[in-house]
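Apart from one protein chain that is not included, each protein chain of the complex appears where it belongs.
In this document, chain identifiers A and B correspond to the written order of the chains, with residue numbering beginning at 1 in each.
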Amino acid sequence: MDLRQETGGGLWEALRDAGAAALVTAGLSFPILALRTVENLDNKLELEQRWPLMFGAAMLVFFGRLAARVPGAGVAARWIVFVCAAFAAIYLVIDAWGMDADFPAPELVALAVALAAMVGLWLTAPFAATSALARKQQGARAFLGARSRHMEFAGVFALFAFPLLALWLLGPQGSLKWINNYGVQILIYVMLGWGLNIVVGLAGLLDLGYVAFYAVGAYTYALLSTVFGLSFWICLPLAGLFAAFWGVLLGIPVLRLRGDYLAIVTLGFGEIIRVVLINWTDLTNGYAGISSIPRITFFGIPFIDDDETGFAARFGLEFSPIHRTIFLFYLILCLALLTNAATLRLRRLPIGRAWEALREDEIACRSLGVDTVSTKLTAFALGAMFAGFAGAFFAVRQNFVSPESFTFGESATILAIVVLGGMGSQLGVAAAAVALIGGMEILRELDILKQVFGESFDPAQYRMLVFGLAMVVMMIWKPRGVVSSRAPSIYLRSRAAISGEHVGEGRG
Amino acid sequence: MGNFLQQLINGVTLGSIYGLIAIGYTMVFGIIGMVNFAHGDVFMLSAFIALIFYLALTQMFGVLSLPLAFILVLLGAMVFTGLWNWAIERVAYRPLRGSFRLAPLISAIGMSIFLSNFVQVVQGPRNKPTPPLFTDLIKVEVGGYDVTLSYKQIMIVSVTALLLAGFWFLVQKTSLGRAQRACEQDRKMAALLGVDVNRTISMTFVIGAMLAAVAGTLYMVYYGVVNFADGAAPGLKAFTAAVFGGIGSLQGAVIGGLIIGLVEVFFSAYFSSDYKDVAPYAILIVTLIFMPSGLLGRPEVEKV
Partner (left out) sequence: MTRWLSEPLLAVDHLSMRFGGLVAVDDFSFVAGRGDITALIGPNGAGKTTVFNCITGFYKPTIGRIALARSGKIEATGVEALTRSGRRSAVSQTCDLYLLERMPGHEIARSARVGRTFQNIRLFQGMTVLENLIVAQHNELMRASLMTVGGLIGLPSYSQAEKLALDKAANWLERIGLLDRADDAAGALPYGDQRRLEIARAMCADPVLLCLDEPAAGLNPRESGELNDLLLSIRDKDRVSILLIEHDMSVVMKISDHVVVLDYGRRIADGAPVQVREDPAVIAAYLGVADAGETKASVGGGQ
């Protein structure tokens, strides 16, 4: 009874089906949403009853499903019905219970909306696919797939202009957040995504412990700079080399494993590294992490408020911490562009083609004399190296590292960036990093929601919730990612992209 | 000797819980070839559902008999966790069936993030101390060492054994089990022969969740505290157990669960409790290098 295929049907069926969905929602909400465990004054657990929430959620799903299934309505009409019904349901419930009562607390209402939106998005996906929206998506795809020189040039120019523009528009204080949280952080993830893209997207090897190499890079810089006082410029290549070394070390024994076994072993390796970082306190300081990692300098000139030696003084500027952030931004931008150029070039070299061939068919590769083990190892090592670079940047940006930053969740996020971007596409991966990490940052500060739900509403709490949902929805919407087509690495006459349906996904 | 026995008891108890969760991973993998990363969080959700049921029964309905309450809690947790997993499969995995291999994996990771944060938001981020249950202990002196066997442990191992027996009957002797095995072999063929594939897959998720709910209930009883983040670690270890035993193999999952539980307990008793989380993974990695399909997994021969 797949409803997505049965959107015909009469009104009666639509009603019946919406009723069933509402019942399921009620069932799902019954224990976990309707009854909340709270500690009383004796530190004992008690239950708090919140039945309106359950009814609200069920009603939302009911109307949502009805809107999606009601026969003969246009897409816009369905959305309008859905949104109106949703708000009607919320206010109905709130009103019935009395607004001045303790509950439903506004955040819980928001939660119900999130729940319903999940179902709603799922339901409307098939409509979206045939609507004007879809045409726009196609346009976007064509845009992302396009590789005209002008576009690239404009893109790079925009990236270089970004911090200056932010500075000009928002001033030193206002722009810090944009350049640091959005700019530098996203670029770190872009690097990570590009690194993992080599392993997963090109070579087709599923690596679930990628964060380990990120950690190796971060700790390499943290330790070398705090213990031996080495400068960032020496540590950066070392961080990459160290991470690559670990990649090879892990790769040698495990790369003959196939498919999901490789995935779990890499995952285990990531966990082992994290546990070691936590417990080897002599070296890593355990949970507390390593702090006061030296900050970035302008080729030796520190960004400090000093009349003699500081960057600002030397260049006749007024001191501002933003200088350092801007410098870091440009630095990582340059390195990212460099790694991008290297990757694009590698794709056109025999090694890069061998990676992709490996993803397509490992057995055929062997029959052509491709040494699959060393080919996999280079992919692994190179991917690890990118993570090592990113790790060094992470450490110098935070000037603090701790094991908490290198959990499995982080590996999952990076993998999501690669898959959402479209495996193998540099541009797609960058776009996914912007959307995912930028999106998370934006969710951090949706103060507008406070006006809707009241002051006690804390949007940050819902950040990861929405993030998780977004991952599900995006996958259903575009299982092969934003850029699903593949650009050929060499051509005779025409350089047309290859449709994603032919492109393999690897089994390693 | 006494210490060894004590650790053996603790290890088997922990291993039972891992084994129950591992079955959910292995069944889903067997039938649709997908690693259900949200399974650990389904387990965590079930522990919360069990807690809520327990509080509701004792505080709202005044059930005083502990065994009765426990059985009702177990049933309630199984039913509602099963429903959750059914819905999750419908919403997050079914639309992706037969699609790109990594898509359901990412979807499952998204679901996992959603579930843990959902529970955090609706139930609060703090640890939930549960009322102490089955607190009696049996003490035996072995070689000058007091070996304690708690009622909890006896109950956990016996409930696990009982449910595994029932589960075994279900997959070996019923038409559902046959349909599952048919779908594992060849889904298209099974469909042509009249097996309702969608229903079979749904039921697989429901059964996996029910076993996870048993594990969740036992976990809540055993540790006396639940938290929204409790899904990740046991989930990963149970997944490790499933792979260790040979993913796709039900016996393998149980054996793998027991071994991982024992390894963890013995390692922390005899070597270092700080590094106890390293031991299962290290052993897994070493095992896979020498036995690339786990203990009982079918060797993956690629016909050329």
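Just so we're on the same page, a contact is a pair of C-beta atoms (placed from the backbone, for glycine too) under 8 Å apart; a residue touches a chain by one contact, two chains touch by 3 or more.
Since we're looking at a predicted model, the values are computed, not measured.
J.: Can you pull out the displayed chains that the omitted chain is in contact with?
T.: Even though it is not drawn, that chain still touches A, B.
J.: Sort through A:Leu45, A:Leu60, A:Leu196 or A:Leu346 and give me the one touching the missing partner chain.
T.: In the full complex, the listed residue that touches the missing chain is A:Leu346.
J.: Among A:Ile32, A:Ile296 or A:Val370, which one is in touch with the chain left out?
T.: Here the residue in touch with the unshown chain is A:Val370.
J.: With the missing chain put back, which residues of chain B would touch it? List them for me.
T.: 304
J.: Of the residues in chain A, which ones touch the absent chain?
T.: 342, 345-346, 349-351, 353-354, 356-357, 359-361, 363-372, 378, 486, 488-496, 498-499, 501-504
Just so we're on the same page, only the chains that are shown with their structure count from here on.
J.: Between chain A and chain B, what's the gap in Å when you average each chain's C-alpha atoms?
T.: Centre-to-centre distance between chain A and chain B: 28 Å.
J.: What residues of chain A sit close enough to touch chain B in their complex?
T.: Those in contact with chain B are residues 2, 4, 24, 27-28, 30-33, 35-39, 43-47, 107-108, 111, 118-119, 122, 125, 200, 206, 253-254, 256-261, 263-265, 267-269, 271-272, 275-276, 278-279, 363, 408-409, 412, 415-416, 419-420, 423, 461-462, 464-465, 467-472, 475-476, 479-480, 505.
J.: Can you check the complex and tell me which residues of chain B touch chain A?
T.: 29, 35, 37, 45, 48-49, 51-53, 55-56, 59-60, 76, 80, 83-84, 87, 91-92, 94-96, 99-107, 109-124, 126, 128-131, 198, 232, 236, 239-240, 243, 247, 272, 274-275, 277-278, 280-282, 284-285, 288-289, 292-294, 300, 302, 304
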